[in-house]
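Quick one: the structure is below, questions incoming.
With one protein chain held back, the other chains of the complex are shown just where they sit.
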Amino acid sequence: MRIIYHLIVKELKQLMRDKRMRFLALAAPMIQLAVLGYAATTDVKSVPMVVCDGDRSSASRDFVSRFTNSGYFAVEDTVDSPNEIDRHIERGNAWLALVIPPSFSADVLARRTVKVQLIADGSDANSSNIAIGYATQIVNNYSQEILLEMLEKTPMASKPARVIPRVRVWYNESLTSRNFMVPGVVVLVLMIVTLTLTSMAVVREKEIGTMEQLLVTPIKPYQLILGKLIPYTLVGMVDVTFVLVISAYWFNVPIRGSVFLIYGMSCLFILNTLGIGLFISTIAQTQQQAMMIAQFGFFIPFMYFSGFIFPIENMPHAFQYVTYLIPLRYFLEIIRNIFLKGAGMDTLWPDALGLVVLGVTVLSVAILRFNKKLG
Amino acid sequence: MPGFSLKNITRRIKPIIVKEFRQVRRDRVSLFILLLLPTFLMLVIGYALNFDVKHITLAVYDNDRSSASREFIRGFGNSGYFDMAGYARSNREIDAMLESGVARAAIVIPADFSKNLLADRDVAVQVVMDGTNSNTATSALGYINTIIQTYSAGIRAKFMARKGIEMYVPIDLRPKVWYNPELASAKFLIPGFIGFILMLSAVVSTALSVVREKEQGTMEQLAVSPLETMEILIGKTVPYLIIALISSALVLLMGFFLFNVGVRGELAWLYVGIVVFLLAALGQGLLISSFARTQQVAFMMAILSSVLPTFLLSGLVFPIRSMPWLLQMLSNITPTKFFIVVIRGVMLKGLGPEAFWRELLYMLIFAIVTLAIAARKIMAQRMAA
Partner (left out) sequence: MTAYAIEVDRLAKVFGDFTAVDHISFSVRSGEIFGFLGPNGAGKSTAIRMLCGLLEPTSGRAEVGGFDVVRQTDDLKKNIGYMSQRFSLYEDLTVGENIRFFGGVYGLSSGAVKERMKWVVEMAGLKGRENSITGTLAGGWKQRLALGCAIIHEPPIVFLDEPTSGVDPVSRRNFWELINGLSEKGTTVLVTTHYLDEAEYCNDIVMMSAGKIVAGGSPKELKKRHITCQMLELQADDVVGAMESLKKEAWVRELSLFGIYLHVGVDEAETGAEMVRRAVTADGRRVIRIEPVTPSLEDVFIHVLGEKGE
């Protein structure tokens, strides 16, 4: 329809004419992805640690070296007395403190249990948890070695058996959190751009007054809607292309699945975000309101509850049902699976279906409200 | 300078504040969102979110099916971290379970498991992990290693008992957790969440304020001299400041009563930190406002410069130390990072200003610099208008 064509052309012209908007809609997502791709890492490495070695023997130094050699810990400072630890942990210089008693080597030789203290800064619960876990493993291994050494010294034919795990990691062999996070960031950036652009675009016309001028012409409501949805879908698709390129070639995140599928699913997702944007535009009178609603009503809940960072399985059961209403949840799953598992429609269809159902519902509600508001 | 006594300044700022307040008050929707939604969100977050990695779905393929292997498997079930996803009867089934996502991890026990153990021979057990979510995968692997270690330790103990050797634990590691002994996620999340919310309210609302005037052509209101422009800008932002403060008070109360997140340190210092942080955030918002020409652009800039970076870069969720050096430097741009140090310091560690005066200073400088640049730019635009 020619009218829709004209509406699309106008919208795109307006978008592209504003230099800043051009930048924001196209370049900013890429930059965001670039920066956040690096930042979004939950890998716990080089945990800064303070060591108070009361023994200072070769044995205790060897013990400490187990920590540093693992790669998980980095000794920030060595202190002489436990009192000096407070300063470091308070400032946040060190997350952990290892306190080795003066009797360390003596106890080990005499086969006495050595009490080694590990102090952790609990304010960063997640990292502390993981760090303590690593520390415990290292200590257990060390203990085991001591025991085995001891056993070797006693005359006997055999040693106790051990169960040795042979670990194989699928889909993300190096367990880099980036491979997990980057697809998530892609999704997030896409959502922000499309949702923002749509909701504000409609409200802006209302605010300026051009909406009235449009309404007086033969333009029908559905044409208006399409005239708003289609341009931003196109922008969204361009953004998807950019971020895909960056993900694959800059961050080396594997894209094992079909790129067409990614575009297709992105379309479904954008359907959702555009619907939400349209919906917001029917509630908000001013662009400021639109922004408030978008932010607090959608972005923040989506970021926290969609499984972007906090896994859904760990949420209370009752709450997990609520997350079914979040389109981000499905799309994250889909994108991650396509990227890392190379999944196809045969495994993706439930999530895709979720997106479709949600999208159609949201769009319908939004369009109905839009029509009503016009009349 | 004439006319710049405190009395005069307040006299001029008051009508601006009043006008802005009236405008805000009429906007019921935004008010509702700014005041109530953060509290509500915090409620949900405190209730629903935690970092614990549990309910890891585990599939087992037991080729041995002896009492030893069953005891081994029980170790996983009893740990409380794993949910048994099912017993597979072939390698293909294991693969299928992992591919479809039914199981996140799988253990394959060889047929000669118990036989080897009885003969004091080492035995290898296959562990397959779905690494898509590296965070949970890392934790899960950690648990699995620990459980297997414990099992091996049990074997060792029995062995030594058999041989009549006294068993002892060479190194006893006593972890002690400061500030948050239960490692409750809420204690960690809530202070950061307050910063997040404040940042959002402040930056995004002020980012739109000046641009709106630009769009509607009421820029003439802004005065000629830089100081007066500053006055007007501050006057405009005071209502939002107050709203954000009220909002944070509500969140703090909620956090205290529902999640036991109290303030260990001095409440006064907490509020000093909040006010300074808000000034910095407002400054950022106004800076954006001065650069953007339309509200759409202002909003996008605000979101992209505050929401995402705050969420990801400020150490709120991801530890900054794990990031590449360049990014660690970049993270210094957002005042949120420093605010989190302050707020965690006061709330969780009970520290005083000696510990975080540097952060406070930085935020103050940030606030002054951004306000100054914003004022300059807005004045220039007003002159050109």
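As written, the chain order gives the labels A and B, with residue 1 at the start of each chain.
Simple rule for what comes next: a contact is a pair of C-beta atoms (placed from the backbone, for glycine too) under 8 Å apart; a residue touches a chain by one contact, two chains touch by 3 or more.
As the structure is a prediction and not an experimental result, all values here were calculated from the model.
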Checklist outcome for this item: Only these shown chains touch the missing one, namely A
Checklist entry - Thinking of the whole complex, not just what is shown, which of A:Ser65, A:Thr113, A:Ser174 or A:Gln213 touches the missing chain? => result A:Gln213
Next on the checklist: Across the whole complex, list the residues on subunit A that are touched by the chain not included here.
Outcome noted: 2-3, 5-7, 9-10, 13-14, 17-18, 208-210, 212-220, 375
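One rule holds for everything that comes next: only the chains that are shown with their structure count from here on.
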Checklist outcome for this item: Rounded to the nearest Å, the gap between Cα centres of subunit A and subunit B is 12
Checklist entry - Which of the residues in subunit A come into contact with subunit B in the complex? => result 18, 20-21, 24-25, 28, 32, 35-36, 38-48, 63, 89-92, 108, 111-130, 132-137, 139-144, 146-147, 151, 154, 156, 158-173, 175-177, 179-180, 188-189, 192-193, 196-197, 200-201, 204, 207-208, 283-289, 291-293, 295-297, 299-301, 303-305, 309-311, 313-316, 319, 336-337, 340-341, 347
Item to check | subunit A-facing residues of subunit B, complex | outcome: 27, 29-30, 33-34, 37-38, 41, 44-45, 47-56, 72, 98-101, 116-117, 119-139, 141-146, 148-149, 151-153, 155-156, 158-160, 163, 165, 168-181, 183-185, 187-188, 196, 200, 204-205, 208, 212, 215, 291-297, 299-304, 307-309, 311-313, 317-319, 321-324, 326-327, 330-331, 341, 344-345, 348-349, 351, 355
